[in-house]
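Here the complex is missing a single protein chain, while all its other protein chains stay put.
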Amino acid sequence: MESNAVMHVTVWNEFIHERSMPVVQKNYPEGIHRVLASAIEQRWGANVSVHCATLDQPLHGLSDDVLAKTDVMLWWGHAGHDKVADSIVDKVQRRVLEGMGLIVLHSGHASKIFRRLMGTTCMLRWREADEKERLWIVSPGHVILDGIQGEYFELAASEMYGELFDIPQPDELLTVSWFEGGEVFRSACTFRRGKGKIFYFSPGHETYPIYHDFNVQRIITNAIAWARPTDGTVQLAGRNIKQPLSPIAPNTPS
Amino acid sequence: MESNAVMHVTVWNEFIHERSMPVVQKNYPEGIHRVLASAIEQRWGANVSVHCATLDQPLHGLSDDVLAKTDVMLWWGHAGHDKVADSIVDKVQRRVLEGMGLIVLHSGHASKIFRRLMGTTCMLRWREADEKERLWIVSPGHVILDGIQGEYFELAASEMYGELFDIPQPDELLTVSWFEGGEVFRSACTFRRGKGKIFYFSPGHETYPIYHDFNVQRIITNAIAWARPTDGTVQLAGRNIKQPLSPIAPNTPS
Amino acid sequence: MESNAVMHVTVWNEFIHERSMPVVQKNYPEGIHRVLASAIEQRWGANVSVHCATLDQPLHGLSDDVLAKTDVMLWWGHAGHDKVADSIVDKVQRRVLEGMGLIVLHSGHASKIFRRLMGTTCMLRWREADEKERLWIVSPGHVILDGIQGEYFELAASEMYGELFDIPQPDELLTVSWFEGGEVFRSACTFRRGKGKIFYFSPGHETYPIYHDFNVQRIITNAIAWARPTDGTVQLAGRNIKQPLSPIAPNTPS
Partner (left out) sequence: MESNAVMHVTVWNEFIHERSMPVVQKNYPEGIHRVLASAIEQRWGANVSVHCATLDQPLHGLSDDVLAKTDVMLWWGHAGHDKVADSIVDKVQRRVLEGMGLIVLHSGHASKIFRRLMGTTCMLRWREADEKERLWIVSPGHVILDGIQGEYFELAASEMYGELFDIPQPDELLTVSWFEGGEVFRSACTFRRGKGKIFYFSPGHETYPIYHDFNVQRIITNAIAWARPTDGTVQLAGRNIKQPLSPIAPNTPS
């Protein structure tokens, strides 16, 4: 990672389907992470330093050093959720609570890290039927939706993700998706945990070229800017404060 | 548990301090759970069947049968958090997501089950200095505060619990506590996880007779009524829905 | 209103369409308010005393005496929003802030009272095309959804109400509706204002017999129970507190 960048982003991808399924290979020949990394670099230029990490690397590419430097992490996983070591999940969770932003994409809803941070199953309905998905904006003016034109946008073919999505009520609900087959879905949600900001965004099935879509890239890159940590120094550990913090006495205006 | 009761409540207490610390023994000779159980029975009478369970029982008193029958569980723990088996925590979490209410009391903030459901450290500041705690109502009219007179109520001596309390933003914030030494605390909070309702209430240090207090008992017993499950049948498991749910065609009014 | 009832409900209806449009007259020969009143009486029996009020009555049927006695008010309006006197809206708003529950139905989204309480335009998209509406549950276990079977329910023909619905983010989002024509809608929402609980529920177009539907009646009658005031006595007026509330000094446990 270069030291001049304002923001260090790590794109984590399990990188399994791209190497085993021809249709996915065609959409993402170098992996979903590379398409996301390019979109981030194109959007934020020299302000950002993007790093990729995959499941099969030592420590899944998430060494202590990488974690410490990362301001915002993207997470794409599906077939390999169970292969992610708990010790790494522990560390990612700790970093989120310390302030690292986390963007959880599509099937990442069932990842260990997202379930850990939500406290629920994060399960949902799903169907692969090449359906149109229409994402309606319900938080107009939100910075994560900046630049999205109109009241909704569409994906011509998408995997259906439907309610009930077993998550805590989001802090902010940004879009609700409509699917041809009869379902709806809370497709863009924000959460705060500790000092960290979390964004879940559902579009992104590997068999569709969704991460090449302008609106999808716009939302993800907006979310990265939104999720980056501030420089606050509040500590989260439990502390036994032995005495009242300071003498408390009436004061006069200075 | 009797079968005629509308509501089955399990009061779980680690039951450690009451058997080792004279001051706690004096406040709660038969254990904190017995005082809570009495308050619940006194309030709800024949509508409720109350069961107690403690850490040292087999399965911590939380067999599958007990868990399946429990509508609302109270949780008091402190010195023994680490001694609670993960397998039991798994089961309690599952029951909450299925709809069982959970009332987490005082030092239960650091219990495995609460941290599991919140996704954060749940840590806070604390100090034992016999301080006055004044609980200000910020959600007037909430059913959990029903019967509390005035704009605040006080505990003459309480353990200080102070911010930052590392929890997700509560769905509802009911009271904010003021402490003599200079701290504030979000002392009564609600959360929803899956189909389950969760209430965290901070007063209750073992060295003070706080669970004998009228307002504290009132809030806890109100919360039990609030947290009881409804009879909804929504399932939370992930499901692959192979076809659109039903033929979709314009309809005329019946 | 009878004095033995636990809960006094006032069903307010502008009562215009039922007297001018044959199709509405057929669905609601005595007015939408009478169908709602019957459903409430059937559900809650002797626990409830139901009163109806309409736009053309003196003070729109909402005298100070009626308002003072009302625990929960239902509001259905459409063509006559502008005919509701501001002085009555002032009084209804005050009663909500004092703790009166308010259930706003369908086209009541554009009523003066709802817009007043929300602070936004409360506008939305709409279309009358006899479309199927499917209401998906997103807050399973919520007491307002008690007794609703399954993960969604349907209305065979409904007026489309679609996003963007210009409301503040609801405190709780209970259902999201799917419409055949391509829209979604946050169709069941809760809000708190002062001591009052507010529930907005969108189904209910006058040209369809929607208020005869079991699920719709169940949700509305559940909401009435949810919205009823507690007996708390917190006052909301501004107050100049001249002195600190009480001497603040360290205390010892009693």
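By written order: A, B and C. Residues from 1 in each chain.
Going forward, a contact is a pair of C-beta atoms (placed from the backbone, for glycine too) under 8 Å apart; a residue touches a chain by one contact, two chains touch by 3 or more.
Everything quoted here is computed from the prediction, not taken from an experiment.
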item	value
Absent-chain contact - pick from B:177, B:202 or B:230	B:177
Per the touch definition above, residue among B:11, B:62, B:137 or B:216 touching the missing chain	B:137
Residue of C:43, C:69, C:127 or C:212 in touch with the missing chain, whole complex considered	C:127
Those residues of chain C which, in the complete complex, touch the missing chain	93, 97, 110, 116-121, 123-127, 129, 160, 162, 164, 166, 168-169, 171, 180-183, 191-194, 234, 236-246, 248
Touch list for chain A against the chain that is not drawn	99, 129-132, 134, 137, 139-143, 145-151, 156-157, 171-172, 180, 192, 194-197, 207-209, 229-236, 245, 248-254
Where the unshown chain meets chain B, residue by residue	134, 136-140, 151-152, 162-165, 169, 172-173, 176-179, 182-184, 186
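In the analysis below, only the chains that are shown with their structure count from here on.
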item	value
Centroid comparison with chain C (C-alpha atoms), farthest chain	A
Superposition rotation for chain A onto chain C, Cα-based, multiple of 5°	180
Whole-Å gap between the CA centroids of chain A and chain B	31
CA centroid of chain A to CA centroid of chain C, Å	37
Chain A residues counted as touching two or more neighbouring chains	162, 164, 169, 182-183
